[in-house]
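Here the complex is missing a single protein chain, while all its other protein chains stay put.
And now, subunit A:
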């Protein structure tokens, strides 16, 4: 299960937070844990360089993209490798929507589109689409090109 996708700005404020199968009372804990993890480790990291951590049986893969940091959390079949696949799709889709590596402003400007992309990528904790070009078409309700 892909437990969470979280996007924060450089100050650690949450921009997008989507949990799947995480009890409401644990979400705040996860939020602060991830933000702290980012604050501790993401300084000076290059765009899209993946960092990885594990906490008990849960894996976290995270990265920085322009002004925003992106975290994905998973367990079981969503181990570090599956999560790196998921985060790769997310970063490519975000770059695609924003047209470049996003500033926070740009990210917020394209907020609606980004939400649609995330909806195409992760559906209730399962990875659904992995190709950015396809996702780009799907959010505009266009069928995929290969079809």
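Everything that follows uses one rule, which is that a residue touches a chain if its C-beta (ideal position, glycine included) is under 8 Å from a C-beta of that chain, and two chains touch if they have at least 3 such contacts; residues count from 1.
Assume contacts and distances are computed from a predicted model.
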Request  = Have a look at "AP complex subunit sigma", "General transcription factor IIH subunit 1", "Coatomer subunit gamma" or "F-actin-capping protein subunit alpha" and point out the UniProt protein name belonging to the hidden chain.
outcome  = "Coatomer subunit gamma"
Task = For subunit A, enumerate the residues touching the unshown chain of the complex.
result = 8, 10-12, 14-18, 27, 31, 38-44, 46-47, 49-54, 56-57, 61, 64, 66-67, 69, 77, 79-85, 101, 103-106, 108-109, 111-112, 115-116, 119, 123-124, 126-130, 134, 138-144, 146-147
